[in-house]
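Just one protein chain is left out here, and the rest sit where they should.
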Amino acid sequence: MSLRLWSLIVVVTLGIAAPRAVAEERSIVVASTTSTQDSGLFGYLLPIFKAKTGIDVKVVAQGTGQALDTARRGDADVVFVHAKAQEEKFVAEGYGVKRFDVMYNDFVLVGPKSDPAGVKGKDIEAALKAISEKAAPFVSRGDRSGTHTAELALWKQAGIDIAAAKGPWYREIGQGMGAALNTANALNAYVLSDRGTWISFENRGDLDILVQGDKRLFNQYGVMLVNPEKYPSVKKQLGQAFIDWLTSPEGQAAIAGYKIGGQQLFFPDAEKGS
Amino acid sequence: MRAPTSDLPLVLKGVSLSSGETQILRDLSLAISPGAPTLIVGPNGSGKTSLLRLCMGLVSPSAGRISWGGRTDAMPMRCAIVFQRPVMLRRSAAANVAYALAQARVPDRARGERVAHLLDRVGLADLAERPARRLSGGEQQRLALARALARDPEILLLDEPTANLDPTATRAVEEIVLKAAESGVKIVMASHDLGQVRRLAGDVIFLVRGALRERKLVIDFLDNPSTPEASAFLRGDLVI
Partner (left out) sequence: MSDQSSAWQLILNGDAVLFAIVRLSLVVSLSAVAFAALIGMPLGALLAFSRFRGRSFLVVLFNALMGLPPVVAGLAVYLLLSRSGPLGPWGLLFTPSAMVIAQTILITPIIAALTRQTIEDLWAEYRDELSAMGVGPVARMMTLLWEARYSLLTALLAGFGRAAAEVGAVMIVGGNIDGFTRTMTTTIALETSKGNLPLAMGLGLVLVTIVLAVNAAAWGTRVWAERQAA
């Protein structure tokens, strides 16, 4: 019995170890946001990239704040998030090499069709003021993500000190975009979402877009290579290859090519010649 | 496989055994020497089982000394024991015996032959591959005997081995024990059955409430008991 048991253990151990040894060679870890994952963008882009370069991109999807933390710990090669101020801080701290614009989309204010706070047709500041005054249920990401950062900035621009003003109507869930939309659906609440995740989200219930097009709802995505000087284990050639492709005409065209139901979700805006 | 050391004579000097508040054995002094079987008799609760466990080294005396072949403060080397309700390992009869041989450090190559020999000796040759837990009470008791004999013991201790067996099974066990005695194994056996005592014994140890009451040859004990407890016991009265 014990001989067979040992053989089983050896086989199982090799079975786990072997695939890793192979995949290790041409792969990178990209820490990114839930909006790029949940919208299906990576599912579309990465096979194209792999077909061209043979590089496996392993995406760990977390909120922007957590993604940057992961990179600060040296657990990722590339960071691809959407909170410009946090990204610039990341580079300034020496963790990132350089920040590149990649694409943008916009945020939309989603809420119940019955619109208890009467925000439809208003601009985003007026909408948020109305929600706060009427204490209408509002779901916040609460996770230092790009969307959360943008949401906090918008409250501030609307002249509302949300930390002081929040009451039981303001629900911070500390989770990703999809979870926030699920919660908003269940609570019939308002929520700030990026358009990409919203378009691909299935469980809409009674929710719909109520405020959009305001230029303050602009959402910029950026990509950075984690600094190999801080972490020599960073795969700088492969990581840089990914960044170069994303910002190249080909990569930019691929991003523009991603559509759901005929609608384009992300708009490429890398600087020409970067 | 005769080891140079001997466990005989097995000597108890002033041995007492208590468990918490209860005194199980009181101030026992006796010697067990090579020869005909020694049977231990007495009413229930007289300490027969505890005496056997002491001789096997499974428990230490609370007072007094026990020595095997002149060695004190050591464990017996050439003893084996058969319990009243033996525990079968969850494997075949043959595997049980093989296990006992392995624990007795019999080398792998020699085991197969010895297993067959031992099973034959106890009359279980046809049941070698039967799961031991599926054997009858009598068969299990014989298997326990085979396991004990696998250790090639100098002293074979048995704790009322036939108490739960029918007469046929009892006879089978007694035959094996007698044959072992004939081949030179010292038998020390607790028994509840006076007929069995008469059939098997050379000498008798009579215990009452943990104390040694009589130590005699079997005929002397059965026909001429010296103590009132022994007389009462032999008459079949309850010995309080």
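Going in written order, the chains are labelled A and B, and every chain counts its residues from 1.
In this section, a contact is a pair of C-beta atoms (placed from the backbone, for glycine too) under 8 Å apart; a residue touches a chain by one contact, two chains touch by 3 or more.
Predicted model, so just to flag it, every value in this text is computed and none were measured.
Listed residues A:203, A:248 or A:263: the one in touch with the omitted chain is A:203. For the options A:78, A:154, A:181 or A:238, the residue in contact with the chain missing from this view is A:181. Residue-wise, the contact with the chain that is not shown comes from B:58, picked out of B:58, B:74 or B:219.
Here the missing chain is touched by one residue of A:42, A:221 or A:258, and it is A:42. In the full complex, subunit B contacts the hidden chain through residues 53, 56, 58, 80-81, 83, 86-87, 89-92, 99-100, 103-104, 131-134, 147, 151. On the side of subunit A, touch with the chain left out of the figure occurs at residues 1, 8-9, 12-13, 15-17, 19-20, 23-24, 29, 34, 37-38, 40, 42-43, 46, 56, 58-61, 73-75, 175-179, 181-182, 185, 200-204, 231, 233.
The working rule: only the chains that are shown with their structure count from here on.
Separating the CA-averaged centres of subunit A and subunit B is a span of 79 Å.
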